[in-house]
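All protein chains but one are shown in place.
A, B, C and D are the chain letters, set down in written order, and residue numbers restart from 1 in every chain.
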Amino acid sequence: MNDQSQSPDILSVRKVSKRFDISEPFLNRLLERRPKRILTAVDEISFDVPRGKTFAVVGESGCGKSTVARLLMGLHTPSGGTIRFEDSDITHMAPGKPPALRRRMQMIFQDPFASLNPRWRVRDIIGEPLKNFGICKTRAEVTQEVEKLLVQVGLNAADAKKFPHEFSGGQRQRLSIARALTTRPELLICDEPTSALDVSVQSQILNLMKDLQDEFGMSYIFISHDLAVVWYMADVLAVMYLGKIVEVGPKEQIFENPQHPYTRLLMETVPKLTVGGIERAPVSGEVPNPISPPSGCSFHPRCPLANETCRTVSPELKVRAQGAQSACHAADAGRLPSWTRMAAE
Amino acid sequence: MFAFLLRRIVQAALVMLVVASIAFLMFRFLGDPISNLLPEDATVEERADLREKMGLNDPFVVQYGRFIANAAQGDFGQSYRNNRPVSDLLAERFPATAELVLVAASLALALGIPLGIYTALNPRGWISQGLQVVSLLGISVPTFVTGILLILLFSVTLGWLPSFGRGGVVDLGGWTTGFLTLSGLKALILPSIMLALFQMTLIMRLVRAEMLEVLRADYIKFARARGMPNRMLHFKYALKNTLIPVMTIFGLQLGGLIAFAIITETVFQWPGMGFLFIQAVNFSDVPVMAAYLVLVSFLFVVINTIVDLLYHVVDPRLRVEKSTARGV
Amino acid sequence: MTPRKLLLTATTALSLAFGGAAQAETFRLGTNGDLYGLDPHSMTDSFTVSFLNHIYEALVRYDADLKIEPALATSWEQIDETTVRYHLREGVKFHDGQDLTAEDVVASVNRAAHEDSPIRGNIAGLVGAKMVDDMTVDLLLDGPNPLLNNFLTNILIFDAGWLKEHDALDPIDAQKGEEGYTTSHANGTGPFRFVSRTPDAQTVLEVNEVWWDTPQHNITRIELNPINSDATRVAAMLSGELDMIVPSPLQDSKRIEATEGMHVLEAPGLRAIMMGFNLSDQLNNSATEGNPLQKVEVRQALVHAISYDLLRDKIMRGKSRNLGTLVAPQVPGFDEANDEIPAYDPELAKQMLADAGYADGFSFNMNCPNDSYVNDAAICQALAAMFARVGVKADLTAETKAIHFEHARANETDMFMLGWATLPMLDGYSVLSAMLHTPGGQMGTWNPGGYSNAEVDRLTKAVATELDADKRLAMMVEAFAIAKNDVAWLPLHAQPLSWAARDGVSIPQTGDDKARLWLARID
Amino acid sequence: MSTFMPMLYSAWDSDIAYSFRKSRVAVISSLLLLAMFLAAILAPHLAPQNPFDIAELSLFDSELPPAWAEGGNPAYLLGTDTQARDVLSSIMYGMRISLVVGFASVILAAVLGVTLGLLGGFLGGIVDAVLMRIADVLLSFPPILVALLINGVLRGALPQSAQADSALIVLILSIGLTNWVQYARTVRGSTMVERRKEYIEAARTLGTGSVAIMVRHILPNVLGPVLVIATINLGMAVLTEATLSFLGVGMPPTQPSLGTLIQIGNEFLFSGIWWVVVFPAVALAVLVLAVNLLGDWLRDALNPKLR
Partner (left out) sequence: MTLLELDNIVVEFPTRRGPLEAVKGLSLELDEGQILGLVGESGAGKSITGAAITGLIEPPGLIRSGQVRLRGQRIDNLAPEKMRRIRGKEIGAIFQDPLTSLNPVYTVGEQLIDTMRVHLGLDHKAARKRAIDWLAEVGIPAPEARLDQYPHQFSGGMRQRVVIALALCAEPKLIIADEPTTALDVSVQAQILALLKRLCRENGTAVVLVTHDMGVIAETADRVAVMYAGRLVEIGDVAQVIQDPLHPYTKGLMNSIPQIGNRDARLTQIEGAMPGLRNPAPGCAFAPRCPQAMDTCRTLRPIPVDAGSGQVACHLFGEAQ
């Protein structure tokens, strides 16, 4: 679409952080001498989203992946760093602003039940951006456009009159997609779009998204906790842990030979459809409290390879042999054991 | 905890300041005390003289400052009507109201909670349905009507219980109590029933609603799945969770009791603060009105602070440091 | 049987058993308000002063027929125009055992006449007192005063030594916000001693066994229970918790009479209920230009619009006495001729209004108290309805007395209700000086409408100092005739007294609405 | 027209309507309410007499017993009071006033509370903190006392001549200004929940402005509990009005509300003319009871957890 653009990346993120102040009221802190409590949801992350490709972010709940999506859409203001959409700095732009740029990036949310206003009819839900961004002038135009979009995502034109509660979860997610497509966006941010859906419906939605990407040449930022889904969707993959990207690179390389113990842990825990896999050693520990993250490498309490360096020094992302980057002292020191699991049939 | 307490105190001070200001506004706007103080045939000069003496001619700000400064020391001046320091009057009346409210509150709790639990546990029984309707009736009939009906029935028709006053009281060093004489106890019955009725129905309905809510909670379902006996399920597991929110509301209701005591005391000639207040309203006895308002809001703030503290004690989720729990 | 009754029976039985001739009788009185305090010099509230008459006494007192009779003074004589000499009664003892002496009278009179005394207004013209000897006192005046003894009924006598001991020689000034020993303690010479008091709950007196007068009563103990709510007070009466209630609501008379063992006491009262006019140049109700009420014909028309009989029969349940003049029949200054009730004639009223140029009527503000006089608000409502029938619209506001009298006095209302009992002087001069004289100085303090008539003013001044009773009366009657002619005020009725008592209580009911329990008997 | 009938049908067929039809209590109480509303609204046309028009009153007809009792006059079905007002008419007109005070104060409280709650919940920060502190202060007072206070201050502030006419407005203001906190807190709570929901985030990313989000997105979703509170508050407001009138600071006796009628009638409790207090008291109790029953039902019907 935007072939005139020089840059191969549609979006670039540089050292973006988001800190939330979750302190108690001032007086309490003063009296009980408690420090300010800062939750660092996103910690100086940088990445580029290649045009027309899918950039996937994977991690467990609380790792900051959803915050990233909201930062990009302007729903949160970054505490530091820059976000550029093509050549425009949108770091501190409010959501929906500037309209000319924002209409080129849209978002699909996780919860198909919460992301559609239950009191609105489908026509109004999907028509909202058409009016806000001035895409359609008349009511008739809106109706026509809505019906077209509904068909495009596999629903009926007649569904425009219905309310969200008359649809199943999968159908609602189609509505969300239709709404996002109204502005013909070039970048679609998908925040766990299928995690609330049943498997058989998930495959429909994932297929639909792939089809739409092929049809419109959109770029995706695809956020998920499910490595198997990411395997299917991603071109480039970033693994997040406690607000940081611990590994990023082309999907194939990461899946073939993950260069971070956490990535490996995630791979281990993907349930395999081969019977009896549970006998393998389960991983210990849980994700620590992000308010007081561990020192050094935040993964060290759960890492079988952790040593003194890991406990004190925070590792940097470094390019590994295969071209992916990972932030791991063990990998730096070559202490990372070789990786064998690759479940390709 | 300490911080919490201090925050409450700051908040309370703020509330009290606002209340005091409102009380002062009354001085400005309510009836002129002069008419009550002087005989009907006093001269214009006498009136002007008195205005001057009472400082009613001073600038607004001066009067306000003086009022707040005095109020902070518990000095609300002299009652226009009773010719005595307001603080003495209120101190004298406080026991009557306190005992009335105490008995009414106990009555409301002692009946409201069991009835609420009963209706929650047997939501479809006809007794429960009946109680539901009766409780609605309880909050639909104005309290003054109930009071008058009580007098009509128990005093005039049956002649069982006194229709006015506190009966015999015993002075325990500044605190007069009606608990120690038979006539004092008898005199308490009707007024406290009238006062308690409304609150009782409120509490009953509240307990019922909360209990039904709690009984639907996952942890009750899980406890039921573990085969815990109903008795334990209802009266241990569910009840404590039910009563925590009820406690807060009851704190607010206690203030409501103090306020509604105005009506009860009016009907029963109960020599308490509320009666003093409504008489003060009729006589434009502003110092008494102001002091009453400030005192009631003070009591209210104290009660609610205590309730909040209790809340911290009873509810472990608030008691323990949050940091051990997993954050966001 | 209530415990109180039980106790009563028990004590009665006990005293009988011990053969005591004196029977112990407790008198439980219910009233519609409480005492302001125990110091009769600190306020002018007539109910408070009247009740304190059981504890304290004055030099003279009204008897059951409202005639002056000797009390602490046995006789008196006019020495000159400004001096009256009083001879005190021998052998009178205060409740604490002290003897009554001239010193006590001087201290008490000076206390009442002190420049800070709130009751000073009640004894205009009294300059001070001078001790002649132990049992003789001269009262000093600023001129001839025909009403001195009337005033003196209200100047109750303290024990000078007791006052001194408790630092209470200066009057309590309610306005300054002082609380005195005398507010909560009492020591008089009266038929009853003060025992205890809980404000708004109960005040208890016990009989003074060494009272100087021969007791006609058989009461040993008085319990005063203030019960403000009419319904509750009547309920307490009906349920046998009280021996007497003052007042008893008119509408409940039937019920009380129908109840076995109790009855209603009724008598004509001294208080004249009337409506005052705004006579200034502009009505407060801005809809009408000027002030139609300034015209005598308009006021006259309003009088003809009122059906006195209907008011009496319906609102006052036939208990009130229609009044054509400004004082009740018992009060000096009353005259049959002035008392003629104007005819009820709405047609005439309309005609008169039309003649005065108000054929389409007009509207004005009308203010009434709702807690001051018997059925006050109801009277005003009925009046408004009657005015409406002749095309005059009265916008009625009924409010509590404190606010009502403030509004009325500030002339913020075009028509207002006022009741005047002429107490304590019990004389028409009270009306002349306060309500009819042109406002200014000590005069016309209750003439907010601004009625002014030179002849009335002249007569008022003359009445003030005229010692010849007959001449004085004639002048008052003349002044009231002028006022009636001018429709200076609109008199309605003399308010009826209504008490209720259980059978076995006998008590004289005087027009001043004061229950004199030392004249009551109970069995 | 083509969409109207199906819309009507879907409204009839909705869960709320179904639960309404199934609830005998709800049907009866709403019928009762409807009857009383109509009686109140149409009072000038239905009532035998206009009790506010003093020219219509004649003391000759005062204190007549109900029509069926001995001495009753068929013209006055429920008898007359001491001012010769027809009790039935007084009740109808009094109900009118009680309902006007009730509705107006509820609407005032709801509009104020919903607006402030929306603002506080959506904007958060200082706006929210200030609003909630004000709410705390107001909550620190029992409502009846707040109403008494506001009533007193307003009365004092108004010129004397305006007071008779302004009694109604003073009552509405004092009750309305007392009760908004409940709405504000509820709406604020719901708004804070809704604000975090993804459809709001979606609307923001789609360029919908804050005001539009508050009004068009959040408001419709937080109105359910507001409706419940409003219904229950209507009953409370009518009672508060009655209580204030009982305490002598309500409607003047010339324009009596139900509360004033009871207060006046209370004085005649022992005098045998029971009808002047019994009928207004029953009317008030039935009115409030019906409102409360409806509110109860509505709360259950709108509570998703009970479905």
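The criterion applied here is as follows: a contact is a pair of C-beta atoms (placed from the backbone, for glycine too) under 8 Å apart; a residue touches a chain by one contact, two chains touch by 3 or more.
Only a predicted model underlies this, so the values are computations on that prediction, with no experimental measurement involved.
Residue in contact with the omitted chain (choice from A:22, A:158, A:270 or A:313): A:270. Not every partner is drawn; the one left out touches chain B at residues 217-230, 232, 236-237, 240-241, 244, 314-317, 320, 324-326. For chain A, the list of residues touching the undisplayed chain reads 60-61, 168-171, 198-204, 206-207, 210, 225-229, 231-232, 255, 265-278, 282-284, 286-287, 342-345.
Heads up, the rule we're going with is that only the chains that are shown with their structure count from here on.
Annotation: C-D is the more contact-rich of the chain pairs C-D and A-D, by number of C-beta pairs in contact. The most central chain, judged by C-alpha centres against the centre of all protein C-alpha atoms, is B.
If you average the CA atoms of chain C and of chain D, the two centres end up 45 Å from each other. Distance between chain centres (mean CA atoms), chain A to chain D: 50 Å.
Taking the mean of the C-alpha atoms as each chain's centre, chain B and chain C sit 39 Å apart.
The multi-chain contact residues of chain A, meaning those touching 2 or more other chains, do not exist; every residue touches at most one other chain. Shared contact sites, meaning residues of chain C that touch two or more other chains, fall at 231, 235, 238, 371, 400. Within the complex, the chain D residues that touch chain C are 53-55, 57-60, 62-63, 82-84, 160-161, 163-164, 248, 252-254, 266-273.
Listed in rising order, the residues of chain A touching chain D in the complex are 70, 73-75, 95-97, 99, 102-103, 106-107, 109-111, 114-119, 128-129, 132-133, 176, 179.
Contact residues of chain D toward chain A in the complex are 197-199, 201-208, 217, 220-221.
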